[in-house]
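Selected chains only, in their assembly positions.
Chain nomenclature is as follows: A and B, assigned in order of appearance, with residue numbering initiated at 1 for each chain independently.
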Amino acid sequence: MTLFDDLKAAIGADWPAYTEHEFVHELGAGTLPLPVFQDYLVQDYLFLVQFARANALAAYKSRSLADIVDASRALSAILHETELHRRLTASWGIAAEELDRAPEKQATVAYTRYVLDCGMSGDLLDLHVALAPCTIGYAEIGTALDPARRSRPDHPYAEWIAEYAGGDFQDAAGAAVARLDALAGGPVTGPRFDALVDVFRAATRLEADFWQQALDSTR
Amino acid sequence: MTLFDDLKAAIGADWPAYTEHEFVHELGAGTLPLPVFQDYLVQDYLFLVQFARANALAAYKSRSLADIVDASRALSAILHETELHRRLTASWGIAAEELDRAPEKQATVAYTRYVLDCGMSGDLLDLHVALAPCTIGYAEIGTALDPARRSRPDHPYAEWIAEYAGGDFQDAAGAAVARLDALAGGPVTGPRFDALVDVFRAATRLEADFWQQALDSTR
């Protein structure tokens, strides 16, 4: 059992409420209205800008060169991930400057700043636990939706699913699971575990709110 | 003209959308349903815990003992403000422990963590600009609602209005206005002013969302 497994078990139904959210189902089924996906992707781009900052924070909080190098690679991976967003939004006629100027919505602000504050006020493990629903959860979702993508050559969200089901993202997620255990340096119990569960649950709920925000955007 | 006046002018309708929000009108008129006010006050208590942290951050960011002493007084004032919340919630039968355990809602997380992140990633002026809609705006609202309170001996929200219309809070707001000018150290123009306006507008909108969150709680 990894620390990540323990955290997932500890928050029970909150985890599938995020990874199996209506937004995810419709995304996989290809029935998600394009305007909903577009609203999501613009906010997700703004989200990644803040997540890049959170990974820079992880590098700052590192005590060894090896950890700085590790965080620096994670930062580069996120900067690379934004290219998917720029490519897709460009295909819809949204210019890069427009993307950078789009206002952050409330669920975007809530999730990103919560993670940054957790990471700044806690230690490196707190930060990576707050990042986990994103870094590890998206890999789970990518894997879950990949069969649907493969079954339809014209799947409207094929490129998105392929990114998160792809080897690079899956490897990064595996590394994130291992990093949590390495940072914990042994079994985590008692008040420290409870505090990490609080962070993990809050971050997971904020991820679910992020899907919901997109669904609500056209209602 | 103070920097605060300039900021308020720059965001136009966003300021009254916060200070003259439907929640504020109903609060003054005494028609705000008690459950809405209760929802607000519990979230506002959680908000103040984070605002106390933001004032501690201001003390940390200070370079002179005088500024640390100033921030330390602001921190004490907030700790004192929470006593109003404990008094009111106790009168409704909500125990102190229950208050501390109440989950933060999305608009609460969004506003508080936005301010903390602004303050951490920017300088002391950025931080105080992000705090201004709360520290200065509440004083404006207190003053605006005070005649309604005085006109009715049985005003249901008399204690709340009296706190923010009272001399201590008004003095703190006046000091906050002066502090912005002192930190700016002269006229603020160009990209620096634009950046401060962005922070001030975002924080003001998040305050309006905070009122709205309470109104939505019973809908």
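The definition used in the following text is that a contact is a pair of C-beta atoms (placed from the backbone, for glycine too) under 8 Å apart; a residue touches a chain by one contact, two chains touch by 3 or more.
Being a predicted model, the structure only gives us computed values, none of them experimental.
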| item | value |
| --- | --- |
| Oligomeric state of the whole complex, in copies, if 2 are shown | 4 |
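Everything below uses one rule, namely that only the chains that are shown with their structure count from here on.
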| item | value |
| --- | --- |
| Distance from chain B to chain A - Cα centre to Cα centre, in angstrom | 31 |
| Parts of chain A lying in touch with chain B, wherever the complex brings them together | 53, 104, 106-107, 109-110, 113-114, 116-117, 120-121, 202, 206, 209 |
